[in-house]
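Just one protein chain is left out here, and the rest sit where they should.
Entry: subunit A
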Amino acid sequence: MRSYEQTIACEPVDGCPTRFVWRSRIWRVESVQREWVETMPWWLVAPRGDGPTDRIATGPLQRRLWRVDASSGPYHGVYELACWRDSWTLVAAVD
C-alpha cells in the first residue's frame, strides 16, 4: 500500500467513482470493495484570521472514501479514492 494523496480527475455517477485519471491513464472502476468516511480537519480548512470566509466550512465536514478494483487496459489495481467538496483525491494504491 502506497500513500499518495494526489488530486485526480474523476467521473462520478451518483457520487460514486466510475472512471478516473491516474498516471496519464484512464482507469475504469470495476467494483467497489468498501466505502467509508473520514473527518476532515475542518478547523484548519478555514484558517483563523483569513478574511470574511472564516466560518466553519459549509458543506460536508467529512470526506467519503472508496476502495475500488480498477483496470486500465491490461493493467489492474486496487485504489483508494476520496471525494471532498467535489474534488477527488487518490489516497493510496494497493499493490
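One rule holds for everything that comes next: a residue touches a chain if its C-beta (ideal position, glycine included) is under 8 Å from a C-beta of that chain, and two chains touch if they have at least 3 such contacts; residues count from 1.
Throughout what follows, contacts and distances are computed from a predicted model.
One chain of the assembly is not displayed; among "LuxR family transcriptional regulator", "Sulfurtransferase TusA family protein", "DNA polymerase III subunit alpha" or "Pyridoxamine 5'-phosphate oxidase N-terminal domain-containing protein", its UniProt protein name is "DNA polymerase III subunit alpha".
Contacts to the hidden chain, counted on subunit A, fall at residues 34-39, 41-43, 46, 48-49, 51-52, 54-56, 60-62, 65.
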